[in-house]
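With one protein chain withheld, the remaining protein chains of the complex are depicted in position.
In this document, chain identifiers A, B and C correspond to the written order of the chains, with residue numbering beginning at 1 in each.
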Amino acid sequence: MSIRIFVTGGTFDKEYNEITGQLYFKETHLPEMINRSRVSPQVVVTTLMMIDSLDMKNTDRDLIANMCNSTPEDKIIITHGTDTMAVTASVLAGKVQGKTIVITGAMIPYKFGSSDGFFNLGCALAFVQTLPPGVYVAMNGRYFNWDNVRKNRQTGQFEEVDIK
Amino acid sequence: MSIRIFVTGGTFDKEYNEITGQLYFKETHLPEMINRSRVSPQVVVTTLMMIDSLDMKNTDRDLIANMCNSTPEDKIIITHGTDTMAVTASVLAGKVQGKTIVITGAMIPYKFGSSDGFFNLGCALAFVQTLPPGVYVAMNGRYFNWDNVRKNRQTGQFEEVDIK
Amino acid sequence: MSIRIFVTGGTFDKEYNEITGQLYFKETHLPEMINRSRVSPQVVVTTLMMIDSLDMKNTDRDLIANMCNSTPEDKIIITHGTDTMAVTASVLAGKVQGKTIVITGAMIPYKFGSSDGFFNLGCALAFVQTLPPGVYVAMNGRYFNWDNVRKNRQTGQFEEVDIK
Partner (left out) sequence: MSIRIFVTGGTFDKEYNEITGQLYFKETHLPEMINRSRVSPQVVVTTLMMIDSLDMKNTDRDLIANMCNSTPEDKIIITHGTDTMAVTASVLAGKVQGKTIVITGAMIPYKFGSSDGFFNLGCALAFVQTLPPGVYVAMNGRYFNWDNVRKNRQTGQFEEVDIK
């Protein structure tokens, strides 16, 4: 079994620029994280973009959808900024069929000691292997269907739009 | 939904004793890890023992089985030393019915910078929510059925006994 | 022997705010760092302010000078943002006599895995015990006299103004 990870940036991969004192993107930490996780399924990492998800445009989301369709794997993880995960999930649900796609990210950059990113990657990797085809967001130790998820900007937690 | 975590020790929770220079058990790091993970499902942590899994006895495994049966949750994670995970999985499969039990651990103590433990906990938490009732080992980013798993002592990787 | 540490903020103590995605100040990490360092000299930590050194005003520097004069210790460490360390050093040199004052900071926040802060604190603690009275900046593993130091904004390194 082979799993594809598409990197798009987000808090996950932000670094501290010691010259400017700002957070910025350099390279993704996914290969380092995969190595540290000692996973045995074959995982292939491809960086599509390195951007803040508030800066993600329709053309970016089209690119992600196209890549999901053209990659041979049917189990796909997308690392993504948390602010617009639900938007991207919705776009992918309309354009990609028959694949299990799990979008995840982090509230704290991986390079910060207290990051949730490594845990979230573990969740995403497990969900992508066990959930039926569809598009999901994996955050806060849960998965959400693409059409029933939002980020609560006050608490920083993901939640269902309609609690059933 | 509520998830129970039973702590039994293992590499996961080992600390460095600066007086003796040996690794030892003090307190579990699970509550700290749960807090850092920002999980929204309710997770309840109970420490059953803090031992190396090579020192785990039949009576210890009976205790774990009894606790799995008596706890109200039907989704249970057990943190455990890696060396005898498969033995405990087998005992639990014979004694506990109708619950999803996921045994996990770490190759490197959580307090070491390079630990796989936080990732493994993420995997276990996702698997316990998505797998049908049964007993599983979650390591190396995968899950294994209780009756088809062993630790390869040379590579440190978990693998199936019979590759189907 | 007793050493006073005055905390003023700076990169050293910046945290990641997971709701806004910005760096900010919460509480100083100095007590945690002192604990971890296992120092035996008595070290007393006082937080004077928690600000970016680019926001430091004359009244802030007057406050620091007054505190250096009124505290009973004659060995003083000041944690400080790197951008205006040299300005503060100059103000203190004009207002405080007969004490050894070492200003230090960090290029990367302590809470980032790759921070230089803990090392710099070690340098500052050693320099404050061994240098004669005067005002110094301790960065990049060196000490600089207050009247011959600047931060090179291109390289992020501290250097002498006049190389003797």
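Note that in this section a residue touches a chain if its C-beta (ideal position, glycine included) is under 8 Å from a C-beta of that chain, and two chains touch if they have at least 3 such contacts.
Quick caveat, the model's predicted, so the values are computed rather than measured.
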Among shown chains, those touching the left-out chain: B, C
Listed residues C:Val7, C:Leu30, C:Leu92 or C:Leu125, member touching the removed chain: C:Leu125
Interface residues of chain B (partner: the chain not displayed): 11, 16, 18-19, 21, 23, 107-109, 111-114, 153-154, 156
Positions on chain C where the hidden chain makes contact: 33, 36-41, 43, 107, 114, 116, 118-127, 129-131, 138, 140-143, 156-159
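As a convention for this text, only the chains that are shown with their structure count from here on.
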Maximum centroid distance from chain C, chain identifier (CA atoms): B
Homomeric contact chain A-chain B: same or different residue positions, threshold half: same
Whole-Å gap separating chain A and chain C, where each centre is the average of the chain's CA atoms: 39
Distance from chain B to chain A - Cα centre to Cα centre, in angstrom: 26
Touching two or more other chains - residues of chain A: 107, 114, 156
